[in-house]
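Missing here is one protein chain; the remaining ones are kept as they sit in the complex.
Note that the chains are named A and B in the order they appear, and that numbering of residues resets to 1 at the start of each chain.
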Amino acid sequence: MSDVAVHEADHGTHGHTTTTGLSNNKVAMWLFLGSECLLFGGLISTYMLYRGRVSEGPRPGNVFDIPFTSVSSFILLMSSLTMVLAVSAAQNRDDRGTTLWLTVTALLGATFVGGQVYEFTAMYNEGLGFTTSLFGSSFYALTGFHGVHVTVGIIMLMSLVGIIKRSTIPGDKAEVVELIGLYWHFVDVIWIIIFTLVYLIPA
Amino acid sequence: MTAATETHSEHDHSHDDHAQHGMSNAGYIRIALILAAMTALEVSTYYVDFGALFMPVLIILMVVKFFIVVSYFMHLKFDNKLFSFCFYAGLFLAVMVYVIALATFKFFAA
Partner (left out) sequence: MAIIERPATAGGVEIAPPATPSRAQGGFKRPVSTTGWKSWLFTVDHKKLGIMYGVMAMFFFIVGGIEAVLIRLQLAAPEGKVLSASVYNQMFTMHATTMVFLFVMPMAAAFANYFIPLQIGARDVAFPRMNAFGFWCVLGGGIFINLSWFLGGAADGGWFMYAPNSGPIFSPSHGVDFWTLGLQITGIASLTGAINLIVTVLNMRAPGMSLMKMPVFTWLQLVVQFLLLFAVPVITVALFLLSFQRNFGATFFDVSAGADPLLWQHLFWIFGHPEVYILILPSFGIISEVLPVFAKKPLFGYPFVVFSGAAIGFVGWGVWAHHMFASGLGPVSVAVFSISTMAIAIPTGVKIVNWTLTLWGGKLRFTAAMHFAIGLIVLFTIGGLSGVTHSVAPSDTQQTDTYYIVAHFHYVLFGGAVFGLFSGFYYWWPKMFGKTLNEKLGKANFWMMVIGMNMTFGPMHILGLQGQPRRMYQWTEARAGEGFFNLAFWNQIASIGSIILAVGVLLFIINVVKTARSKELAPLDPWDSRTLEWMTSSPPKEHNFDVIPTVHHLDEFFHRKYQQDPVTHEYKQIATAEEILADQEAHADKHIHMPSPSYWPIVLAATLPIITTGVIYSIPVAIVGGIFLVLAMFGWALEPSTAPETDFDPPAAGESTKELAPLV
């Protein structure tokens, strides 16, 4: 959805200014993120309600590998830094800096998703499938949704790198970079919550 | 998209004053270091026994990290209040309805 918003018209923004003086795209992105709070809130609540309901298979404490997840959480957190550096480069019209930091961000994101795939595989091998227990279902639903969000973010970052590289005219991509940045940070803050509520606080 | 940005470069100046009220890259790195330190503290609860402080520390760290990223990396602190409204309205409703719903399941009881 979000890249729909990103590239949609700056209709109304140019030629004359908007009523509030704010960019249509940016207001739209913030509205979308506000809406996403209720999406993730629902998934997190479902997990909180069901995390202790294990009729079969492993319990949360048995499958989580806290040191491993701490590292991948840290990687995602640092990708927020590189993202913000990309935005800052884009605002300085530094195309090289922008593509560099965007690529680094995408790589960090990919590392995180790779870690998640590894984690899911390990858990599956320990006997926690999607349908094993309510804990399993709600855990995979929540972290899976988050993982999909990260993946979409990576695709957007890579596409943006491609577009910036291909376009012959250098300069102002700042807003698009900023919008994707907002999305990326949002996905990161959701993980900050998941990391604490799901991993660090035992059921 | 590209074509749009190309033809309308006369409006670029609007983005310049935009960059002003952000932060310097050094500032961002400092924030990231703080976040990293907080994460380290969070993870340490796994190794060190915090006793009764365990939950409060984790929850407070989580909330503070959340707001640091939102305020500084996402610029909400410096940006127009309307953006804050859009986002915090959603966040507030989410926390409210889901906490109440969990409360009706006696989730917070003992």
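Keep this in mind: contacts are C-beta pairs under 8 Å (C-beta built on N, C-alpha and C of every residue); 3 or more make two chains touch, one makes a residue touch a chain.
None of the values given here were measured: they were computed from a predicted structure.
Q: For the chain that was dropped from the view, give me its touching partners among the shown chains.
A: Even though it is not drawn, that chain still touches A, B.
Q: Spell out, residue by residue, where the missing chain touches subunit B.
A: 1-4, 6-8, 82, 89-90, 93-94, 96-97, 100-101, 103-106
Q: So which bits of subunit A touch the chain we can't see?
A: Missing-chain contacts on subunit A: residues 1, 3-12, 14-15, 18-20, 22, 24, 27-28, 31-32, 34-36, 38-39, 42-43, 46, 49-50, 53, 55, 130-131, 133-134, 137-138, 141, 155, 159, 163.
The rule is simple: only the chains that are shown with their structure count from here on.
Q: How many angstrom between the C-alpha centroids of subunit B and subunit A?
A: The mean C-alpha positions of subunit A and subunit B differ by 13 Å.
Q: Quick check: in the complex, which residue numbers of subunit A touch subunit B?
A: 6-7, 9-10, 14, 20, 22, 26-27, 30-31, 33-38, 40-42, 44-45, 48-49, 66-67, 70, 73-74, 77-78, 80-81, 83-85, 87-88, 91-92, 163, 167, 169, 171-176, 181-182, 185-186, 188-189, 192-193, 195-197, 200-201
Q: Which residues, counting only subunit B, touch subunit A once they are in their complex?
A: Residues 1-2, 4-6, 8-9, 11-12, 15-16, 18-19, 22, 25, 28-29, 31-32, 35-36, 39, 42-43, 45-46, 55, 58-59, 61-62, 65-66, 69-70, 73-74, 80, 82-83, 86-91, 93-95, 97-98, 101-102, 105, 107 of subunit B touch subunit A in their complex.
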